[in-house]
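Structure provided below as structure tokens; questions to follow.
With one protein chain held back, the other chains of the complex are shown just where they sit.
On to subunit A.
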Amino acid sequence: MGEDTDATPTLNHRGFLPDHNYVTEADIISTVEFNHTGELLATGDKGGRVVIFQREPESKTEPFSQGEYNVYSTFQSHEPEFDYLKSLEIEEKINKIRWLPQQNAAHFLLSTNDKTIKLWKVSERDKRPEGYNLKDEEGRIKDLSTVTSLQVPVLMPMDLMVEVSPRRVFANAHTYHVNSISVNSDYQTYMSADDLRINLWHLDITDRSFNIVDIKPANMEDLTEVITAAEFHPHHCNLFVYSSSKGTLRLCDMREAALCDKHSKLFEEPEDPSARSFFSEIISSVSDVKFSHSGRYLLTRDYLTAKVWDLNMESKPLETYQVHDYLRSKLCSLYENDCIFDKFECAWNGSDSVIMTGAYNNFFRMFDRNTKRDVTLEASRESSKPRAVLKPRRVCAAGGKRRKDDISVDSLDFTKKILHTAWHPNENIIAIAATNNLYIFQDKLNSEMH
């Protein structure tokens, strides 16, 4: 399944010095998202920048360079801000990017930091008008006495220029940190979720939003859970789901009430009392939730597992996949070094048959839901030369029987974590963000989805 994956050249779009281990924090990638056709791939980083990659069209002359992604545009989406009232600095880190479906020649995407969501228009310009009467080629005003005849300006081809402009700024609607945005299937509204509230916006209206979920208790001392992720259903524009830090999912129907505090469905797996530890609450917190493309299933990620839920079964998940269960005995150390708070994302493939999520040591894992096979792969410069086939990796317990090339749990590098991954909507192409590097892998042999 994953064994035949080819590695395209890694795309290092940052000024990373290979001689040093120094990584500028601003270059750390914080979100990755394909657009609806897969032609464009957007990444956001901690420095507030967005980089968009475009897939090169397949060329008959160079069959091996088909379908590679190259930088299309770079822009500064968010700047650091200071809230003077609360004496707080607002980070410019891009938390999420979501593309709008393409409706004309331009592309639109939403990007958000902790407080403000922005709608960006990405358009191409490949012609420019020439032959003005009052201005010369450099734009200087002509001396009127030199103008003897009138001409009609014509559009002449020019080098392709990608222009990015902010079309809307949706600000001042969130007291807490925004963790998710999701575009509705009606293509007119979208929602933004912070720790305690979810707001519904219209894409054209920036000065008003509707609060649809509010879990803030009257007394903050009674706070027991926060919202960790939220997403609209891919087909039903009235349904959305949000996950909580307690490991529950709530499916809400906006037709039922204006304020969707009361859920339509609550997905929760009862806790196993024998597995109780100091860190039970932390590892059960859901870090990401994604609807399947079909809209029938939900994929969630908590610290140690990934779970697939059936929308029709609330009592327990349909499938549970252990991502890195060998960490269960290391939770205390992971708590000390803060790794236990890492929020891993998860992804479906286009046909909903395979799920993918990241882990430590630049490993990422894929689980085939049909064959029940899984694979661990590594995103690193050393192990992925261009065109090379990725080798499956294995993590063995400390002191256990070790095969060649296995990695022991104690040798894992916990500073190299893959939190953000994305899967092309139609093809077997995946984008993996490893700290400040972006890796794009293609499965050339099985480029069609099964």
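Rule of thumb we're sticking to: contacts are C-beta pairs under 8 Å (C-beta built on N, C-alpha and C of every residue); 3 or more make two chains touch, one makes a residue touch a chain; residues count from 1.
Please note the rule applied: contacts and distances are computed from a predicted model.
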Candidate names "Small ribosomal subunit protein uS2m", "Transcription initiation factor TFIID subunit 8", "Immediate early response gene 5-like protein" or "Guanine nucleotide-binding protein G(I)/G(S)/G(T) subunit beta-3"; UniProt protein name, chain not shown: "Immediate early response gene 5-like protein"
Contact partner of the left-out chain, one of A:Leu298, A:Leu412 or A:Ala433: A:Leu412
Given A:Ala230, A:Cys260 or A:Leu334, the one touching the chain that is not displayed: A:Leu334
Residue of A:Asp207, A:Glu221, A:Asp272 or A:Glu382 in touch with the missing chain, whole complex considered: A:Glu221
Residue ranges of subunit A at the interface with the undisplayed chain: 85-91, 93, 114, 175-177, 195-196, 216-226, 228, 245, 278-282, 285, 330, 332-339, 341, 410, 412-415
